[in-house]
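Missing here: one protein chain of the complex. Every other protein chain is in place.
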Amino acid sequence: MAKALTQSLPRFTVVKVVRAVAQARRFPGLSLSILLFLLVIPGLFAPYIAPHDPLKGSLTARLKPPVWVNGGSISYPLGTDKVGRDIFSRIIHGSRVSLVVSLVAIVLSGAIGTTLGLIAGYFGGKLDALIMRLVDISLGLPVILLALVFVAAIGPSFGTVITVTSVLLWSRYARQVRGETLSIRERDFIARARVAGASHLRIMFRYILPNVVNSLIVLATLQVGFVILLESSLSFLGAGIPRPTPAWGLMVADGRELIVVAWWVSMFPGLAIMLTVLSLNMFGDWLRDHLDPKLRNV
Amino acid sequence: MTQHIGDVVLEVEDLHTYLYTKWGVVKAVDGVSFSLRQGETLGIVGESGCGKTMTVLSLLRLVPRPAARIVQGRVLLQGEDLLDMSESDMRQIRGRKLSMILQDPQTSLNPVFTIGNQLLEAITIHHKGRSRALVQRAINALKQVRVAAPERRVQDYPHQMSGGMKQRVVGAISISCEPHIIIADEPTTSLDVTIQAQYLRLLKEIQEETGLSIIFITHDFGIVAKMCDRVMVMYAGRVVESGPVRDIFNHPAHPYTHALLQSVPSMDERPQRLYAIEGQPPALWDLPPGCRFAPRCPHADTRCLQEYPPFFSNDDHHIAGCWRLESTWKTPQSFTLST
Partner (left out) sequence: MQRYIVVRFLQSILALWVMSLIVFCLARVTGNPLDVLLPMEAGPEEYERIAKHWGLDKPWFIPQDWSQPFDTQYATFMGKALRGDFGNSLKWQGYTAMNLVLQRLPATLELAGIALAISVVLALPIGVLSAALKDTAFDNGGKLIALLGQSLPSFWLAIMLMWIFAVILGWLPTSGRGGLTHMILPAISLGWFQVAALMRLVRSAMLDVLDSEFVKLARVKGLAEWKVVWKHCLRNAAIAPLTYFSITAGVLLTGSVVIESVFAWPGTGLLAVDAVRARDFQVVQAIVIVFAAVFILTNLLVDILYAYLDPRIRYQ
């Protein structure tokens, strides 16, 4: 039936695009380029690329539509918001925010999670049980809700968003690492190291950790997308990155009431989020398929 | 082994089944022909990867698609070519005329359904009628495989049974619709040795009761000796030797068969080093032009390496494909290996 459907469509259409994009998971080229253009390069070089100051608005240029709509101008390619700030520049600067937040959060939660996972898997017994209990509980926490409460407690800032994300995300790493540690622990080269007198710490970090790194990288890559989604959701609710920093989630929130008159204020930042996370997921899938297909269910 | 052997029920002619992989075309079954008579047990032996399982899967047209395809050949079941049929007709054949026992009883049964459910499923595919009658059929099948208290057992789940019992259930499923031919793909490999003997005896009894034919895949010559009337030796996708069991045991004509028989450790002689055949079977996507066993054969010469040997036969319907027989044995008229 699928064959009949695809044969009845004109050649250069949806089907080919669909197949290409779905296959693009296999080739990091597409996703990597999107990533580079949307996240990494703007994140690193924002001040040099962005045509306007993301924080300064111009009262005369309020709510200008994108360049291809009547009334738009090339100097504000994606339009302006209600204070007259250039959306394009804000998006570019916003990627810096997303980049920083996700990197730091991943590194932090990864570090905590990996360490605890190593300890749990290596020592086993009561320590393992305790840490796994913590993991279960941590996974059972309503993420956004607690984040709301937490951030409301200390006030929105970069620091709080990062802390909240790290605290809520470490458990996935812990679980993954623990599982792998359990199986690696039984292998011969570990026994040999122990016989040779290596300390527990040394074994964990010098022997087990390198074997676990592969799946960690895959997990981290897949998590970055999730972190960006989380951070933007929080910002959207007003409990994330504080104004007036150009965070994508914040920008979408700003455009919400204006959706009828100025759809571009919400549309483009959201699109940026989506494309970034999409390419991150595609890249993560490709990475996983190449590093270790056994991780299919991560 | 004194059952009545009747007419030919199955004739396989020049079967070719290839696997299309990213490394190339794997010729899993490369020109296999044989025939099977009613009431007869044919054994197929050979190393892993020689094509035994793919051959029988081709008979059932259950080769793993889309990679595998039956590219050539005929499979005549009582005169009808199975490869020519529509899929729905083929489904009528499966389970009803041609049936199969898989190797591992632990995994052949679906763990979430009762064995009664799975047994009944096999029956209802091919028989219509009142459910009470069908259930009775199921219970009879279980009785035939000597499962005690079958009325109670039908409610059990697979994990509540032992391996031997599960394999009997699989056996019951395969005979439930009274097939003409049962394919047994190493059915006892996963069982304990004591259970093995019981199971083989059971198969033999069922064969005597019903007169069905069995194709028995195994790598164990002991089983061949016990169960089979004829045996077919396969190597790298082709048949290298075939004939009556006794003949092959006493006078193996092909060097590979000879080597296989030699590698079976004997109970009578004094323990020596285990004999192992040197080398590896060839890669099925990169086959040599000559005899495929030649690189490992102690008697090979240049002709063996360059030209593929045809079959030669002797008077006892014993056929082998080896150049060494050219002078002593005859060239058969027909291509098919029929008795």
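Per-chain numbering from 1; labels A and B assigned in written order.
One rule holds for everything that comes next: a residue touches a chain if its C-beta (ideal position, glycine included) is under 8 Å from a C-beta of that chain, and two chains touch if they have at least 3 such contacts.
Small disclaimer: the values here were computed from a predicted structure and weren't measured.
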{"item": "Interface partners of the hidden chain - shown chains only, full complex considered", "value": "A, B"}
{"item": "Contact residue for the chain not shown (choose from B:159, B:201, B:299 or B:330)", "value": "B:159"}
{"item": "Residue touching the undisplayed chain, where the options are A:58, A:157 or A:281", "value": "A:281"}
{"item": "Given A:36, A:154 or A:201, the one touching the chain that is not displayed", "value": "A:154"}
{"item": "Contact residue for the chain not shown (choose from A:203, A:239 or A:287)", "value": "A:239"}
{"item": "Listed residues B:95, B:164 or B:290, member touching the removed chain", "value": "B:95"}
{"item": "Chain not shown, touching residues in subunit B", "value": "60, 62, 91-96, 99-100, 102-104, 107-113, 121-122, 125-126, 157, 159-160, 170, 173-174"}
{"item": "Hidden partner interface residues of subunit A, rising order", "value": "2-3, 5-6, 15, 18-19, 21-23, 25, 133, 136-137, 139-146, 148-150, 152-154, 225, 229, 232-233, 236-239, 249, 252-253, 255-256, 259-260, 263, 266-267, 270, 273-275, 277-278, 280-282, 285, 296-297"}
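Criterion: only the chains that are shown with their structure count from here on.
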{"item": "Distance between the centres, which are taken as Cα means, of subunit B and subunit A, whole angstrom", "value": "54"}
